[in-house]
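Missing here: one protein chain of the complex. Every other protein chain is in place.
And now, chain A:
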Amino acid sequence: MKHTLSGLALALGLAGGAWAQDQSILVQSTTSTANSGLYDYLLPIFTAETGITVNVVAVGTGQAIKNAENCDGDVLLVHAKPAEEKFVAAGFGTIRTDLMYNDFVVVGPAADPAGVAGMTDVEAALDKIAKSGAPFASRGDDSGTHKKEVSLWNAAGIDPKTGSGDWYRETGSGMGATLNAGIGMGAYVLTDRATWISFGNKQDYTVQVQGDEDLFNQYGVIPVNPAKCPSVKAEAAQTFADWLVSGAGQAAIAGFAIDGQQLFFPNAPKM
């Protein structure tokens, strides 16, 4: 009982300042880097080297950018280059740097109702899925993966919205939730490879379309601009961004693997 009471007192007494310690920064991040376990691997290495604690809020790229625009984060780590460049151009970020890449894949059930297994031309595969009327589960949440998916449909010359609610199903949720839903209804899903490899509920699903140049997935890192957001911890944020693109950070990213498979491939420009 005493413990509960002191816990309550502690909770009530928490002022804002108590949590705003200097040596911790907040990263607004896409979900794939968090869900795949990259941060669990990467951040302890960074913290051991610099003493800076990194807290991560993992949401869709669209929401991460909006949160950062509201100054609710010190660093932005997402994967939607055009939106990232817009973020920097509007003055919200200082500078955007390529960090690492992996690729998107289309996963589908073993039955493969649209017959796309083994294809390497993603636009042709999407065309086949649309024509066959086989269900396709879309994120529909303005995330990096969703933006990529929309651009692929555009390139294929298809407007999937005409099949919305029929074969084209927009879940409006995160990658994992969309995979769970898609697998539940036998739908094809576009996902980043990192999330797929670390996903635990694959059932009879496999990667069916991969290897197209258009499926390239670039991640970028951007410190939030202190000129726009005076509350950001600019110095620590810059230290984190610099470390990620440094030799040590890039080596650490390359060293992260699940079941022997590397999930992210560092490609920051050499300093």
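Please note the rule applied: a contact is a pair of C-beta atoms (placed from the backbone, for glycine too) under 8 Å apart; a residue touches a chain by one contact, two chains touch by 3 or more; residues count from 1.
Going forward, contacts and distances are computed from a predicted model.
*Asks:* Just go with whichever of "Ferrous iron transport protein A", "ABC transporter permease", "1,2-phenylacetyl-CoA epoxidase subunit B" or "PQQ-dependent catabolism-associated beta-propeller protein" UniProt uses as the name of the absent chain.
*Replies:* Missing chain, per its UniProt entry: "ABC transporter permease".
*Asks:* Which residue among A:F104, A:F199, A:Y219 or A:F264 touches the omitted chain?
*Replies:* A:F199
*Asks:* Touching the left-out chain: which of A:Q23, A:S231, A:S246 or A:Q261?
*Replies:* Spelled out, the listed residue whose C-beta touches the missing chain is A:S231.
*Asks:* With the missing chain put back, one of A:G144, A:G174, A:G249 or A:P266 would touch it. Which one?
*Replies:* The one listed residue touching the chain not shown is A:G174.
*Asks:* On chain A, what residues meet the omitted chain?
*Replies:* So the residues of chain A touching the missing chain come out as 4, 7-8, 10-12, 14, 16-17, 19-20, 26, 31, 35, 40, 55-58, 67, 69-72, 174-177, 179-180, 198-202, 229, 231.
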